[in-house]
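Every protein chain of the complex appears in place save one, which is left out.
Every chain is named by a letter (A and B) in the order it is written, and numbering of its residues begins at 1.
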Amino acid sequence: MEKKQITEIIAAILVLLATVGVIGAALLYDEHLWGGLRTIELTAQAPERGNWNIQEIHLVRGEPVRIKIRNIDTVSHGFAIPELGISLNGTGEIKPGNVGVIEFTPEKTGDFLFTCTTWCSTQHMQMTGRIIISEK
Amino acid sequence: MKIDKLIIGIIILALLVGLPLILAQPEEPKEKTIIINAKQFSYTPDTVEVNRGDRVTIRLISTDVHHGLYIDGYEVSTDARPGQDGSLTFVANNTGKFVMRCSVTCGPFHPYMIGYLKVKPDYRLFGSIWLAVGIFICSILLVSRRQKQ
Partner (left out) sequence: MTEKILGLIPVDWRFELTSLPYVRKIIKSRWMPFLPIVLNLSVFTVILMAGFVGGVSAGNYNFGIMFVWIVWWLLLMMVMVPFFSRVWCMICPLPAFGEWLQRLGFMKVRNKLFGLNKKWPKALKNMWLVNFLFLGTTYTTGFLTTRPIATFILLMSIIIGSIVLMAVFEKRNFCKYIGCPVGGFLGLYSNIAVTEIRAKDPQICKDHKHKDCVIGNEKGHACPWMILPFDIGRNTYCGMCLECFKTCPYDNMAINLRPPATDLLVDKNRGLDEAWKAFIMLGIAIFFFLIMQGNMGFLKDWANATTTEGYLTFVALHSIFNLLLIPGVFFVFVYASRTLGNKEIPLKKLFTNFSYTLVPMGLIAWIAFSFGILFPNSSYVLHVISDPFAWGWDLFGTSHFPWTPFLTGVMPYFQIGTLLFGLVLSLDIGFKISKQTFQKRDQAVRGFIPIAAFLTVVTIFLIWLFTG
């Protein structure tokens, strides 16, 4: 091959890397970061903007699970399952654009409420969902 | 040319005479409590005016979501949720205008949620206006002077 063609191919590869490559690498990294454990991805938004993306979470007793709460809203949110004594560490707040992670193994079966813990809007009290834990 | 110089002389004199008037300490320091209502995306009142040396307490009340209040320069802050007021106290020793900005992401316009704290007398403002006028006068003098050569 001519030298000019080789540089052209190298250039094309660089352009591909800068576009498709970056997107691919981001997706792969995310896959790698959150792989392994069963992960439930919750997105938090105030009730008037769409509320929790999942209103009902089904879990199995004894199976470890990770709940990843992505705050895609413009105000802070929180997350807790009061009856199971589960809440976020620290201030208990997830700032907008931030992610909160909770890992736990359900020990008892039943129907529980999960809720936002931060006064995020006038409809804050409606920002709830159900976690249903069943036997295997 | 003589009239020009006379005018410039009068301006400079006026500025110099004005200087102590504006720099004069207006009042004795006081205790001041100010209530600020925060609502997406503004504060009411949007401007707080105090005098130098005042001991200022700000009570922050939020009527919609979680808001904060951070004061530039003084680097103090507080936050408030509906039904849960915030408060901060400081002594207004630095004069000038300071931006009070929301410190808790409260919505799309959160970075633009801004109020002003004005601590009088504003030496900085007066001084810089004085400098700007000085630069103006100097430039006129400079260009006229070169003309004669």
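The rule is short, and it goes like this: a residue touches a chain if its C-beta (ideal position, glycine included) is under 8 Å from a C-beta of that chain, and two chains touch if they have at least 3 such contacts.
No experiment lies behind these values; they were computed from the predicted model shown.
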Only these shown chains touch the missing one, namely A, B
What residues on chain B make contact with the chain left out of this view? 39, 41-44, 46-47, 70, 72-75, 94, 96-99, 101, 103, 105, 107-116, 122, 124-125, 128-129, 131-133, 135-136, 139-140, 143-144, 147
Considering the entire assembly, which residues of chain A contact the chain that has been omitted? 4, 7-8, 11-12, 14-15, 17-19, 21-23, 26, 29-30, 33-34, 49, 68, 70-75, 95-99, 101
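Criterion: only the chains that are shown with their structure count from here on.
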Round to the nearest whole Å and give the separation of the Cα centres of chain A and chain B. 44
Please give the residue numbers of chain A that touch chain B in the complex, ascending. 74-76, 95-96, 118-122
Residues of chain B touching chain A in their complex? 64-66, 81-84, 104-108, 110
